[in-house]
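Here the complex is missing one protein chain, while the rest keep their positions.
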Amino acid sequence: MGEIQHLMNIFINAAFAQNFVFIRFLALCSFVGMTTSMSNAVGMGGAVTFVTVMASVISYAVFQFILIPLHLGYLQTIAFILTIAVFVQLVEIYLKKVVPSLYRAMGIYLPLIATNCMILAIALLNVTEGFNLLEATVFSFGASIGYVLALVVLAGIRERLNYAKIPSIFKGYPLIFFIAAFIAVAFMGLQGIAR
Amino acid sequence: MKNLLEIFKKGVFKENPVLILMLGLCSVLAVSTSVVNAAGMTLAFSFVLIGSEVTISLMRNFIPKTLRVPIFIVVIGSFTTIMSLLLQAFLPDLNKALGIFIPLVVVNCIIIGRIEAFASKKSLSESIFDALGMGFGYGIVIISIGAIRELLGSGTILGYPVFGSNYKAALFFILPPGAFLVIGIEIAILNKVLSVSKRKREI
Partner (left out) sequence: MQDSKEIFKLGITLGLICLIAGFALSATYSFTKDRISENQRKALILAQKEIFPEASEFRKLDISEVKIGSATIIEAYESIGEGEKHIGYIATAFTPGYGGNIVFVLGISYDGSIKGVKVTEQTETPGLGANITKPAFLKQFAGKTLKDEFIVKKDIKPVTSATISSRSITKGVKEILGYIIKQSGEKNR
């Protein structure tokens, strides 16, 4: 029971208490750019979740089986980003050939995902937090869920903003950031729920 | 020379990487809790940006199209790692303050964006001025946000208390919501300034 509770803790921490968008300030480019519609948000969220969890596991393996034995720990940044980029490329090639419909749906998001700072951050955090493979997987999944939540919330609000009257000086990005500020306040209230 | 200065100016104003192009937001919001941190981040970022743009520009005629992405990653990643090692060795306090955002420079959209759109196609001198302009533009934004957040959120500037040591500052600005609020205001102001100057030119 203790083990499951420990993993739940990691999950809740990653998704809510230390939400990667509103508390850790990661993945902001896609947060701002991919929330113009709910379908974009969900699509990006799903793609990121898949890439994050897989890339997390692979980076972890790279770290444990290649970097550590060769005393190349200082190359983790470059090794992880190469791993992520290669993985995204492979996914793109695979989808294009095998599941072209899914490729058409996910295709536009994939190149953007490689530069998503959240994915690299998670790979690095798995190392610095000293997670084992299971903890790392739960952590990356939790973080992704928190990311999807952030995107979906903002996309929902932005879709409704289309019907609102907004002063021209605030139209567009300024208003989005003000909204993000309020959501961030809400998420700060969630801090401390995981022990 | 005029062309080079134009390139520099664009990086600071009309194509400001943060406020106009909406790139590099993560580091700007996360590290802008004080002026010192913001300045340090600017230096770290500029080092990688300038180094990468220069290297890619020098190599631009030798990069096969299919190898573009891996080569960009290797170059940017190498500069990021070198910068990280130098910081750990010579500025360990800054390294601790910037934390995970040092290695994250490698995925900073500004660097990849400028390399893809500019350095891989333009001459060395143009790339240098683009990097300087973008770095300067980035620095202005992150340091100004840092100054506002530090002043209003901790009551200090560069660590020196401005309002007396018993002053209770508005913590809000040091916390995540404050970051979003301040950048939102800065974008609004810049938009207004640009639209006013645009209308003036139309008259």
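Observations on the model:
By letter and in written order, the chains are A and B; residue numbering begins at 1 in each of them.
Criterion: a contact is a pair of C-beta atoms (placed from the backbone, for glycine too) under 8 Å apart; a residue touches a chain by one contact, two chains touch by 3 or more.
Small disclaimer: the values here were computed from a predicted structure and weren't measured.
In the full assembly, the chain not pictured is in contact with A, B, by the touch criterion defined above.
The missing chain, though absent from the display, is touched by one residue of B:I82, B:A117 or B:V193; that residue is B:I82. Residue B:I174 is the one among B:I20, B:V36, B:L152 or B:I174 that touches the chain missing from this view.
In the complete complex, the hidden chain is touched by one of B:I20, B:V74 or B:L194, namely B:V74.
Residue positions on chain A in contact with the hidden chain: 17-18, 74-75, 78, 191-192, 195, in rising order.
Against the chain not displayed here, chain B makes contact via residues 33, 59, 62-64, 66-67, 70-71, 74-75, 77-78, 81-82, 85-86, 88-90, 92, 96, 153-154, 169, 171, 174-175.
We adopt the following convention: only the chains that are shown with their structure count from here on.
Note for the complex: chain A touches chain B at residues 22-29, 32-33, 74-78, 81-82, 85, 89, 114-117, 120-121, 124-125, 128, 168-170, 172-178, 180-182, 184-185, 187-188.
On chain B, the positions that touch chain A within their shared complex are 22-26, 29-30, 69-70, 73-74, 77-78, 80-81, 84-85, 100, 103-104, 106-109, 112, 175-181, 183-185, 187-188, 191-192, 195.
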